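Here the complex is missing one protein chain, while the rest keep their positions.
Moving on, here comes chain A:
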Amino acid sequence: MKLAYWMYAGPAHIGTLRVASSFKNVHAIMHAPLGDDYFNVMRSMLERERDYTPVTASIVDRHVLARGSQEKVVDNIVRKDKEVTPDLIVLTPTCTSSILQEDLANFVERAELEANSDVMLADVNHYRVNELQAADRTLEQIVQFYLKKANKKGELPEGKTETPSVNIIGISTLGFHNQHDCTELKRLMADLGIEVNEVIPEGASVHNLKNLPRAWFNLVPYREIGMMAARYLEAEFDMPYVDITPMGVVETARCIRKMQQVLNQQGADVNYEEFINNQTLYVSQAAWFSRSIDCQNLTGKKAVVFGDNTHAAAMTKILAREMGIHVVLAGTYCKYDADWFKEQVSEYCDEILISEDNGEIGDAIARIEPSAIFGTQMERHVGKRLDIPCGVIAAPIHIQDFPIGYKPFMGYEGTNQMADLVYNSFTLGMEDHLLEIFGGHDTKEVITKGISAGSDLNWNKEAQAELNKVPGFVRGKVKRNTEKFARERGFSEISLEVMYAAKESVGA
């Protein structure tokens, strides 16, 4: 057992549902107790979805516990088949069905005989994988299912498309800014003269999956979802894939160069150098921003980055490599894929933190006292408590992270959005100086910061008055550093003298 207040990645079935409901006309049936269909609420709320979420539950109740599901699951599948005539029904196990150990595969076989749609059992185990791993696996499973089916029927289309083409794999519902990223990637492909063959799973029809092998290569923009499908397509159809996330100026260029290489190997003869150069220097504003005097003020400022693999790794590289910001700590909650993360960021940060424990991350932030945090909604709340600004770069996310306006994180427009996000998260340069010169404009009382610690030290009147003169946004830091200094040297009261001594010693 684990005491937990918060979790970064959801349970496995959420991943399966995200993939299933991203496809058009695919229905998921959860084998779950009443109340587990919370996914529908999230999709309806966060994505502001106009259509009913194609997810229903085959309810597990007391009777099921006593006698097994028996006909119930099969009946529910057949019923849904009649009601909404989906192309595919995905039977989705939950934590409950994982321990009931009912023979769901058998239900699927029986339902298949009666239903017009295809029926499939999602191959995910609640206790072994999380939301992201399950999504990755389910996508592979569906792709595999339809390619095998087409192969069997002899319906696999021959050969490649005439002009270079790509499948974009891994865009899904409830993914962080996925819709905007998808639009931006399509735009990028159009600029590069690459035809988009299929985008999966978002908005795709399972009937089109047989066309996947017609693309020249696959692009997997997110590390978490799509890699398994891409590897399957590589193994089975000899399709190369590009798994460099085009996030940030340097990485976008690297991704484009890799695509160029992959295409040229297949005889395309393309050269994107001119395009990259033009975009980087004159179209995207990010490179120019890095050079501008605004960004100078960010030099050496401390930042902490935490999130999923894709976004945390990309952000760390952008901050360190493109903006000269000092990333003290970069971390991910994708424990199962930690090696990849370490390899990606090790040269761009001082420390790496691999953890699913929010308390640990909160404490690390309190210890480091960065000028800005780039993390999930949870880190944003840590930042609120510590009075440190936070830019949200990864799920878990709230409704405000599903903006209506166009906000991609990928491609060249994405670099602009990132620059804004970074710049707006730090206290603005001039404001910073002016506050120091004029002693700050806020008169907030000092509150004890740090994730849990209270203060046991007395500040005498003069020292307290002096402390109050320190600008609000650094006051907590000065206070903590002074107290740390006093504690180490055994002072019980903090006077002006102690305060100045501390300042000299630690540069508070």
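We take it that a residue touches a chain if its C-beta (ideal position, glycine included) is under 8 Å from a C-beta of that chain, and two chains touch if they have at least 3 such contacts; residues count from 1.
In this section, contacts and distances are computed from a predicted model.
Per the UniProt record, the absent chain's protein name among "3-methyl-2-oxobutanoate dehydrogenase (2-methylpropanoyl-transferring)", "Light-independent protochlorophyllide reductase subunit N", "NADH-quinone oxidoreductase subunit J" or "Protocatechuate 3,4-dioxygenase alpha subunit" is "Light-independent protochlorophyllide reductase subunit N".
Touching the missing chain, out of A:Met45, A:Ala190 or A:Ala465, is residue A:Met45. As for the chain not pictured, it touches chain A at residues 1-7, 10-11, 13-14, 32-38, 40-42, 44-45, 48-53, 56-57, 59-62, 65, 76, 83-85, 94-96, 99-100, 126-128, 130, 381, 384, 396, 398.
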